[in-house]
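Only a single protein chain was left out; the remaining protein chains are all shown in position.
Read from first to last, the chains carry the letters A, B and C; within each, the first residue is number 1.
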Amino acid sequence: MDLIAFPPPPDTDVEGLRAEVRAFLAEELATRRPQDRSRSWSGFDADFSRRVGQRGWIGMTWPKRYGGHERSALERYVVLEEMLAAGAPVAAHWFADRQSGPLLLKVGTEEQRQAILPRITAGECFFCIGMSEPDSGSDLAAVRTRAVPVDGGFVVNGTKLWTTYAHHADYMILFCRTGSADDRHGGTSQFLVDLKTPGIAIRPIADLAGEHHFNEVVFEDAFLPATALLGQLGDGWNQVVGELAFERSGPERFLSSFTLLVELVRALGPSPSDHAAAAVGRLTAHLLVLRRLSRSVAGMLQMGENPALQASLVKDLGAIFEQEIPDIARQLVDAEPSQQSTRDFSAVLAHTILNVPSFSLRGGTREILRGIIARGLGLR
Amino acid sequence: MDLIAFPPPPDTDVEGLRAEVRAFLAEELATRRPQDRSRSWSGFDADFSRRVGQRGWIGMTWPKRYGGHERSALERYVVLEEMLAAGAPVAAHWFADRQSGPLLLKVGTEEQRQAILPRITAGECFFCIGMSEPDSGSDLAAVRTRAVPVDGGFVVNGTKLWTTYAHHADYMILFCRTGSADDRHGGTSQFLVDLKTPGIAIRPIADLAGEHHFNEVVFEDAFLPATALLGQLGDGWNQVVGELAFERSGPERFLSSFTLLVELVRALGPSPSDHAAAAVGRLTAHLLVLRRLSRSVAGMLQMGENPALQASLVKDLGAIFEQEIPDIARQLVDAEPSQQSTRDFSAVLAHTILNVPSFSLRGGTREILRGIIARGLGLR
Amino acid sequence: MSDTSQILVDTATRLFEEQFTARQRVAAESGQWLDAQWQAVEDMGLPLALVPEEAGGFGLPVVEALDLIRLAGAFAVPLPLAETMLANRILANAGLELPGGPLTLAPVRPDDRLTLARRDGGWLLSGTAHRVPWGRVAATVVLARCEDPCGDAGQDGQSFAALVPAGQADTAPDVNLAKEPRDSLRFETLLPAESVAPSPGIAPAELHALGAAVRSIAMAGALGRVLAMTTAYANERSQFGRPIGKFQAIQQHLAVLAGQAAAARAAGDIAAEAVAQGGSLLPIAAAKLRCGEAAGVAAAIAHQVHGAMGFTHEHSLHFFTKRLWSWRDEFGGDGEWGRLIGREVARAGADGLWPLVTAA
Partner (left out) sequence: MSDTSQILVDTATRLFEEQFTARQRVAAESGQWLDAQWQAVEDMGLPLALVPEEAGGFGLPVVEALDLIRLAGAFAVPLPLAETMLANRILANAGLELPGGPLTLAPVRPDDRLTLARRDGGWLLSGTAHRVPWGRVAATVVLARCEDPCGDAGQDGQSFAALVPAGQADTAPDVNLAKEPRDSLRFETLLPAESVAPSPGIAPAELHALGAAVRSIAMAGALGRVLAMTTAYANERSQFGRPIGKFQAIQQHLAVLAGQAAAARAAGDIAAEAVAQGGSLLPIAAAKLRCGEAAGVAAAIAHQVHGAMGFTHEHSLHFFTKRLWSWRDEFGGDGEWGRLIGREVARAGADGLWPLVTAA
């Protein structure tokens, strides 16, 4: 396999849809400030998500019988990239649209799908992902949270960490141990957890800027009915690995700092210096290439291929790009970053500087991704 | 130990000496073209070295009884940095002044010292270093060249590689195996080898630009007298490691691309753009800091300390600096690099681009150095 | 280092260790003024460390006094210690009385201009100074030009130092990334004659350079701490069955971090010596630029090694990285100082570059 040859993205006509989304966003976000737009996919707005659902833009590729719209992966891609480029607050429906819904479609029971998927597509049912734990970050197989079979279901004990928006979510996809701790991969399973279940406590974790997105979710003898099991008992590891290509190649992997690039262009004005023009031109060139790579992976996913390696390449390149934007911006425009600034550029710069460190950690650290790529090259 | 706190360099008055060296170089190098200057410490000129020796600038810190001048390490430093900044062809006396002479002083016999050192300081006896082998680059302990004791001396067989200027040198400091191959460190020794010894063949190895600096030196039953042993039998590893601090912290570790920086300033002229000024200013700032770090290590060496870790830090930072100069220069001045160009900037750029890859390989690869630093931090 | 200095450094280290824990830093971030801590710092006399002996200081060599600022950086001390040290030095230099209490400096942004004019036997101070450190709580030592009418001072255009008590300016609060106050102060303030004096040798441009020097030194301190924290974390945190510090990828990162910290430390030393020798601009510019660059590289590595843990408010890493990300742009960012050096190089010309480097 030629790892570096990405096939051309599907040649789908999406410009009508794109215009529709732009018109919708122009109206929805008319008053959204740049510093709010710069939150990118961590902006949460349940009402906005409901309206997105009403437009048919959640679960776009899913079967109609589950509330989906049976559209192509590239059409979904267009909606998503337009939302991210505009800085729309997608977080409420985001995790379900990207990961949880597709997982339910792939391994869920008919009952689970019918109960949940239409509510997701309506923008009325929000998900969070319960993967990481205090001692299991990059080393996912080290999870200790455990579901023990009991009469009629399972009892769960343990602690999940870094669970984004658990405090607003209806459900968690829980990844935990159901077998022996020695069986690193085989002894794990996934569950569909209603967060109103007794025995689940959600505690905020402030991030370095003092904001609350993360949570610690503690399970203390939480009882899950047998129907909460998602997929096969003991198959959790394989199911999770299958999600990764979906998680690592989307436009969210290179557009997280895009608002700052927009504000940089605004601050530089219509007659940038030669150097500023070259710097912005370079970033734009990177963006064009990343977008092509990412759309190519979307096309591969649509064809049913497993572009896990290509997705890792996109995420690694994308994170470099997202992280260098604030470095470049602050060299081109003289401004001390301040989240409280009344100057858009300064406020967006501040938000971006404080957030970029996470871009090469979330969804697989840079070192883990590069290890995966190296293995793909035949080095390990 | 606080690894990152470098003591202030000794406060030695060296400006008189500096002026002397500058005057000497101004005359000696009046007609030397920039592309020749850009060879930095790989420029070879035996006549020039003899005149440097006549000025008392080789073996400056060595005892007078061996032809040295008993001057301070900082005085030697000044002579060296002036030579390198001017692009003087120092290679002929360079290896002996930096490494081989100090090694002889440290572990040589009185006979060896008296026979060799005065000729070095006179600029009439040139050295090369026989360390690397085909299968022993970073892994020096893997050397296979072997000296077997025979009546009255040793017989050497094996092949040394990358031996810079062996084809012009009088002597080689040979590092080879004298004990068991299982004893990775203990079974090695050093020898002072007269390159006119029968059984030694020197073959050129062209570098990527097609130039000849490197050699392969093949020993076939070459007989060395017992008096060629340098230091203790079996002590080669410790002796070599002791050389490293001398080899890794000098101005040659950050001035290798300096000629290009000079030609860049010339090409930009008296009124650079804001961006060009900032870029040159940044490089100059790095240079000031590197020079302070390097002179600090010179001071530590003079005090008899063993700043091996600090030297590794200087070399690592210095190589980054030397390697980024061509990248920055080509962004600031529009010129296609060509070694045959009649335009100085283009010719110097070409030479530098072709040579910078070696700067993070020679004298310990970047990865090896960083491993040493990590160990110094307590990580291994 | 002299024995006195070593004792001072040791005592200050103990003080900072005792007084500044995460709890104080969180309180300061939320906008609280740490009065008890300030008193402790003041009781030890640290704000006077840069004041000459004849003006009531304790005659510490300048380089050693500035080492306190490195220490404060290493403890993320959320107080205007560096600002007060500099302000007291400027007051003493101008022969004005040292008021005690926290002080700050203005202007700190290169485009801000403050002016003084004779009015009613005293002085009228006018103008706006942006992003003044701790402007909301500290008295401000202002450097201003005397403009017409200067009256009998007869020194139009000369630089004056003036002491403005806290609360005498229209204050628009703002902060840096570490939530340290960086406030806009609008002055239209009558000052008594005894609060104003000529400030020989220190004009606003020199103040800017002094500020750049102390921020460089503080960055060197913070970077040393970031290196120590990150090394310790790499040895503690296990993944895949061993400490992450055993992985070569992490080791290579940490070696780069150490290099940046060492470069910043040397740059800070360069800046301190330049201040001691009278404030030569080139080395201070180089130091500020180099420390600012080290700050960016080092903070990125530190967060990468700390992983999600370092991204929480609970972990202390951010107290240092947020300061580094702020300080690198205060008193002139990399670009501003780089241009200054680059223009000096251009003036010296290609063949003057090396002499410029060895003379700096």
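Just so it is clear, a contact is a pair of C-beta atoms (placed from the backbone, for glycine too) under 8 Å apart; a residue touches a chain by one contact, two chains touch by 3 or more.
In this text, all values refer to a predicted model and were calculated from it rather than measured experimentally.
Within the whole complex, touches from the chain that is not shown fall on A, B, C. For the options A:A141, A:V155 or A:I373, the residue in contact with the chain missing from this view is A:I373. From the options A:A46, A:V265, A:A308 or A:V333, the residue with contact to the chain not on display is A:V265. Residue A:S296 is the one among A:S296, A:Q339 or A:T352 that touches the chain not shown. Within the entire complex, the positions of subunit C that touch the omitted partner chain are 247-249, 252. In the full complex, subunit B touches the omitted chain through residues 132, 135, 137-139, 142, 161-162, 205-210, 214, 323, 327, 330-331, 334-341, 350, 353-354, 357-358, 360-362, 365-367, 370-371. Residue-level contact of subunit A with the missing chain is found at 2-6, 8, 18, 81, 85-86, 258, 261-263, 265-266, 268-272, 274, 276-282, 284-293, 296, 310, 313, 316-317, 367, 369-371, 373-374, 376-380.
Just so it is clear, only the chains that are shown with their structure count from here on.
Of the two chain pairs examined here, A-C and B-C, it is B-C that is joined by more C-beta pairs in contact. Spacing of subunit A relative to subunit B, judged by their CA centroids, is 51 angstrom. With touch defined as above, residues shared between interfaces to two or more other chains in subunit B number as follows: 274.
Contact with two or more other chains is made by residues 250, 334-335 of subunit C.
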